[in-house]
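A single protein chain has been omitted; all remaining protein chains appear in their positions.
Up next is subunit A:
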Amino acid sequence: MEFNPGFNSSQTPPLSVNLLHVRARGENDTLHFLLCSQGAPALLVVHTNTSSSSVKVDWSRFLSDDVSGSVKVEPKGSVRYSSALVFSRLWEYDDVNDTADPAKLPPSSFFPPYELQNFTWGDLNRTTNQIAHRAKLCGSDGSERFFNGSFCLGFSAFESEGRDGSWPRLLYNANSSQLKFWLEGVKERSNFSRFLLELQYVGSSNLPSRVETLRSIDDEYTPSIFQVSQWVSSPPNATTPILGYVQWKPVAYRKATPALVDATPCRHSTPLLMEQLPPSGLVLAYFGKGYEASGLNMTFSIAGDPFYNTTHYLSWSMLVGLGSPPTESFSPLVITIMALGLGIPLLLILLGAICVCIQKQRSGPRGYVPIN
């Protein structure tokens, strides 16, 4: 984990430019995770097929207006796959009729969006925990609505497979990183305010992206959620493996300590191809020709759920990773209970059958003679 890689400390540190680089080195490949707040916050993931690849930043150009090509992963030929997730806008809308369906609302019920590229972001370096591989990026637009509030992204990278302690407890592995978005204490512009988040996924133009929703019978780690959605980019040919993904469960929480009562469903719109790359410094600096972005809106809450102003909190987590997304399986506890629960009766049936057989054999030949 390193902060502002290659940045010469003798230069004056630029305000609110944060570039966090996490390198995960495998036996014969390396994964790079780059989180940056230059412009709209973005997470760039790069997969290289050598264990010695590195990130090079041309800082003078990266901080200038012409950023194109200023962030590189070297050696260049080793890059197998790269993509980025960008948080571009936060929309707030006035849901007077409590439909929670922005697609059906007139444009007049939308407030001007918060453009995340115009936000001032806190210092990533101070919130980075090198041991736990965590970092927190919080920002505000400087207006009075964000006086006590913030838009935050919590980033975690992992060394091995596992789950977070708190819901939604997504299953992560070493090939993934987790981003948790939360919106706390923001002053709402209406008593019926709900939010939606605009996300953009940048990838190679010949790898179209799509969102697939898988149903699962297992809700042990995220109670009452039986679905997992993943935004994947894979070649149109279905047999080839998935190269990168953003995975989430369709649930957001209305309180800082998630509980079943405070869960609120979220829905995504179909991804649309964007005309240009999102306004993130990192994306513009790394991606050149041959890459394009697709965007979707994530809507929080459904009709009837409390509005944002009841708790002034909203959180939602997702995994951003490389390779195939992790798939859930039954926990050992469930399997043990099932094995015991089904095994004991089966054993009893067998025992019973044997007992009956023996009894019949013994009493069979004697027969039964009625006395009367």
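Keep in mind that, in the parts below, contacts are C-beta pairs under 8 Å (C-beta built on N, C-alpha and C of every residue); 3 or more make two chains touch, one makes a residue touch a chain; residues count from 1.
The rule is simple: contacts and distances are computed from a predicted model.
The chain not displayed here is annotated in its UniProt record as "Lysosomal dipeptide transporter MFSD1", chosen from "Mitochondrial distribution and morphology protein 35", "Lysosomal dipeptide transporter MFSD1", "DNA primase large subunit" or "Ribosome biogenesis protein-like".
Considering the full assembly, A:L260 is the residue among A:L260, A:L273 or A:C357 that touches the omitted chain. Across A:A132, A:A256, A:L273 or A:I349, the single residue that touches the chain missing here is A:I349.
Summary of contacts with the chain left out: across A:A132, A:A256, A:M338 or A:C357, the touching residue is A:M338. Touch with the chain that is not drawn comes from one residue among A:D66, A:E161 or A:D219, which is A:D219. Residues of subunit A that touch the chain left out of view are 215, 217-226, 259-261, 304, 306, 333-334, 337-338, 340-342, 344-345, 348-349, 352, 355, 372.
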